[in-house]
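Below is one structure, written out as structure tokens; the observations come after it.
What you see is the complex with one protein chain gone and the rest in place.
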Amino acid sequence: MSADVIDNLTATLDALTKQLDGLQEVQRENYDAFYQCSMALIIFLMQCGFAFLEAGAVRSKNCTNILLKNLLESLIAGIGYWSVGWAIAYGPSYGWISPIFGGSQFFLYGMTDYAKFFFQYVFAATASTIISGAVAERVEFITFIVYSVVISSIIYPVLTHWGWSSDGWMKNGFQFDDISVGYIDFAGSGVVHLCGGSISILAAWMIGPRIGRYPKHGESGTGEIKGHSVPFAALGGFILMFGFLAFNGGSTGEISSPGVGQVAALAMVNTVLCGAWAALAYMFIHYLRSGKWTILLTINACLAGQVAACAGCNVMHSWAAAITGIGAGLSYLFFAWVCARLKIDDPLDAFGVHFGGGFWGLISVCFVGDKGILYGIFDHSIDMRQAGLQLVWQLICALAIILWSVGAAFIMFLIMKKLKVLRVSPEVEVKGLDIYKHGEAAYPLTAYGHGWDEIENVKDPTVREIALRKISQRVDLSLEELAPVVKKYSAYTNPKFYEHPEHFQNAEVKEEILKYKPDPTTNGDHTPRGAIRRINNSSVVPVNE
Amino acid sequence: MSADVIDNLTATLDALTKQLDGLQEVQRENYDAFYQCSMALIIFLMQCGFAFLEAGAVRSKNCTNILLKNLLESLIAGIGYWSVGWAIAYGPSYGWISPIFGGSQFFLYGMTDYAKFFFQYVFAATASTIISGAVAERVEFITFIVYSVVISSIIYPVLTHWGWSSDGWMKNGFQFDDISVGYIDFAGSGVVHLCGGSISILAAWMIGPRIGRYPKHGESGTGEIKGHSVPFAALGGFILMFGFLAFNGGSTGEISSPGVGQVAALAMVNTVLCGAWAALAYMFIHYLRSGKWTILLTINACLAGQVAACAGCNVMHSWAAAITGIGAGLSYLFFAWVCARLKIDDPLDAFGVHFGGGFWGLISVCFVGDKGILYGIFDHSIDMRQAGLQLVWQLICALAIILWSVGAAFIMFLIMKKLKVLRVSPEVEVKGLDIYKHGEAAYPLTAYGHGWDEIENVKDPTVREIALRKISQRVDLSLEELAPVVKKYSAYTNPKFYEHPEHFQNAEVKEEILKYKPDPTTNGDHTPRGAIRRINNSSVVPVNE
Partner (left out) sequence: MSADVIDNLTATLDALTKQLDGLQEVQRENYDAFYQCSMALIIFLMQCGFAFLEAGAVRSKNCTNILLKNLLESLIAGIGYWSVGWAIAYGPSYGWISPIFGGSQFFLYGMTDYAKFFFQYVFAATASTIISGAVAERVEFITFIVYSVVISSIIYPVLTHWGWSSDGWMKNGFQFDDISVGYIDFAGSGVVHLCGGSISILAAWMIGPRIGRYPKHGESGTGEIKGHSVPFAALGGFILMFGFLAFNGGSTGEISSPGVGQVAALAMVNTVLCGAWAALAYMFIHYLRSGKWTILLTINACLAGQVAACAGCNVMHSWAAAITGIGAGLSYLFFAWVCARLKIDDPLDAFGVHFGGGFWGLISVCFVGDKGILYGIFDHSIDMRQAGLQLVWQLICALAIILWSVGAAFIMFLIMKKLKVLRVSPEVEVKGLDIYKHGEAAYPLTAYGHGWDEIENVKDPTVREIALRKISQRVDLSLEELAPVVKKYSAYTNPKFYEHPEHFQNAEVKEEILKYKPDPTTNGDHTPRGAIRRINNSSVVPVNE
């Protein structure tokens, strides 16, 4: 009987163990997938953020062009990363090749972790889209397609293999005595942003500045080319700030290991703080130098801070975020200045933001990251050799990232240059890419204007008052004498009035109208309507009638 | 003693079992609710996507109108789906009525699964909002309210009952020999999009084309009516692409069953890929035909691809997404062409995108979905009768969806037509709906312009240079001779200068000004400011002074 009881217990226990294991597996597999997918979703929207940051920063004549580029990035990267990119980044490979390239799971053949693929794909799209800002307003469309394919399928995946796959040479680092050092780059300060920033300045240099950006002596043209919409740039900035939280927070890659929830939250908080410190530091410096509170550069500085947060946001205390952030603001300031001094035209400051922020992020984590050099100074139990070697390794990796990115991209752009498809013709550049290349003006003239404009304005008391004053001058009547007309007048401003043209035939109205003295500028239209129309002849919107 | 031990063990085991069951229940209930709610949240934002896709595609005079419509869709569908829609779709019913209609839980009475309700509600809002694109720029507001209520409360819920509730006749399908066939439509290619697309073309046909869209011989008017803002259309497109990932990924309806995490991720990946293939295929075809890289139609094609992904994105391999996507691009091309040939005016191509994409999605899944016809061709262990009958059933269901949607909507629109409230008057249409119907111009003229415009331009070196050149011509001085003035001049361009009007009284400045020869076009304003103002007389922004 006791044996029966024990058998029962054992069976129950077995069932329970199975149930529990099943539960744990669901936890690991499903909720991790849920976490990765929901963060990836938000990162996917960053493409929209880049699109509007860039659209706001270009002139209206190139707005459609830059929007299409950013839209296509997601799509091209989707196919490129699916076919080749993932295989190079995370496909298992063997032998001497494995620290350098992945080499299987092309077209996802044999790949089973779709959540991870999705998450890695949105990163690839981000890396590639950085460049479109640097070559804005002048790059040939076909060149854009080529570099999108190459960066998202080859250049970027190689870097992620080095830095993030378990085989990667950067990730595995080296062993020195009892110290083992590996590349630290939680969310891609180096792999994503240093790569994108490096290619950006190369591309901007090879393609040359926009016409009028750095006018030579005697040439016409302004040193400054303003974008056409601050609100669009701000919209992009807001969406990117939103996206960066998922970008960095989601980089845990999972949510089921003990403690990882707080790591993700810490990463998000540090991302906010880094961005805030960078933005405020930059904004006040800019104010002291120019007397203006800039929004466009403050957004850039904020993004540079968030870029810098990528590397170590999971291992920094929040005070360290202040140092990383302020440093990122200064780094952005410096690298953007370098770029301008070199007379390289980078319309979006992609170099300053992504190179400047990314490079500083990789360095900064060695100082203020947990057990970093700064800790070592105050806490002698920390092995400074470890922290020092980490810094060396970070610098070596940063160099490797720059060399690979610039080297591979240089060959690509050189070929495009030889094929004479790097840049559009000067006439197309001057007149704008939208209509010539895309057949779609961002704001087609024919789509603007409306037929109620008199009414709209007349409803506005100021305009009405001005109108009446002008009428009174014209007809030699005082405002008081015009009072009875005013009442009538408000009938004319009622839209319903115009739906019944017979009203115009009304004798009383006619008489009212005829009281006005003729005015040579009215072309025979003596009604208040005509008068108002003349007042409104400064109206900027063509009437669709 | 052993008995005590066993009792203890048993008690512990019981406690453990309870704890585990509790945990599993939390897992099932809470995290499923979390998943549904977070996906529903993002789908809710699709309303914003539709709003901006449509706002960008209409003329500025109808922008407020279309934004309000899309805003109200969410709200009207909220109340409609709460009161009646859910009951029809998922409320338990009995007897012969149960395969056709749900029949309880009106006003959510007795309903307990709020997460599911929330998720289903956002779908209902989406289905209903598709139509507003097809009738844009001419539908009466009251008709819009009526169809929103009817579609979200009745027409769409009936279809979801048929296709998705456990009682639905489409879902349960039929039994033939040993083969059992049921409707396949994971995320609503048919139930949502075929429905919305069918009603769209019906509505566009009944309401007639916009004035000037298909001008008859002798009538003025253009064959093409452009939207007023490509950036807004692109914003809408980005948000919709973002939303579609949640729309399709979230359609698992839960995240706790073993393996469902990867299904959700696969659905999202396939949605990206379908959209990408459709967009790129369409874009290249369009380029070959017109020499232009279109953004607006590329967005539409991408959406058509994502619509087609709805039906089978959970059961397709990623190569199948390529076939589904490219097919969707072609299907969109074809159905949009049909619509234009029939001279039906569908400003947003709602028919092409949602009918074209949705119909192809329902068919495509029978071919490239797991164990579909294409598999059968290569793998003879697959029963082709199953796959064939599936195709037949999909076609029958598609037909049923079209008939029900078109039939019910036809009655509704016919009543509105008889009541003469289907369409606004021609004058309102020509002059625009915004001001007459809503009292709110999208871009009120009085809100534009600013008083620093001279300064803004003068800071621009080109303009400054031109200004100086023109001044030098006018006063017969060389640029060199003007040099001292230039310095003074930059004082005038300092905003602070204008804060102290006494500066204008300054004798030295006056003298400087008087050196200029009078110019008949200046109306007495001989300052550089006046000159610049004249140069700027092409300025388009009215000055607020």
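The first chain written gets the first letter, and so on, giving A and B; residue counts start at 1 in each chain.
Criterion: contacts are C-beta pairs under 8 Å (C-beta built on N, C-alpha and C of every residue); 3 or more make two chains touch, one makes a residue touch a chain.
Please read these numbers as outputs of a predicted model, since none were measured by experiment.
*Asks:* Of A:L108, A:V269 or A:I344, which one is in contact with the hidden chain?
*Replies:* The missing chain is touched by A:V269.
*Asks:* Tell me which residue among B:Y31, B:F186, B:Y375 or B:W393 touches the hidden chain in the full complex.
*Replies:* Within the whole complex, the residue contacting the unshown chain is B:Y31.
*Asks:* So which bits of chain B touch the chain we can't see?
*Replies:* The missing chain touches chain B at positions 2, 5-6, 9, 12-13, 16, 19-20, 22-23, 25-27, 29-34, 36-38, 40-41, 44-45, 47-48, 51-52, 55, 63-64, 67-68, 71-72, 74-76, 78-79, 82, 107-108, 112-115, 117-118, 121, 141, 212, 220-224, 226, 229, 232, 235, 434, 437-444, 446-453, 455-457, 460, 462-463, 495, 498-499, 538-541, 544-545.
*Asks:* For chain A, which residues reach the chain that was dropped from this view?
*Replies:* These residues of chain A touch the chain that is not shown: 2-3, 6, 9-10, 13, 16-17, 20, 23-24, 27, 31, 35, 38, 42, 58-61, 222, 225-231, 234-235, 237-239, 241-242, 245-246, 249, 255-262, 264-266, 268-269, 272-273, 275-277, 279-280, 283, 290, 292-296, 298-299, 302, 318-319, 425, 427-428, 430-432, 434-436, 441, 444-446, 448, 460-463, 465, 540-542.
The working rule: only the chains that are shown with their structure count from here on.
*Asks:* For chain A and chain B, what's the span in angstrom between their mean Cα positions?
*Replies:* 21
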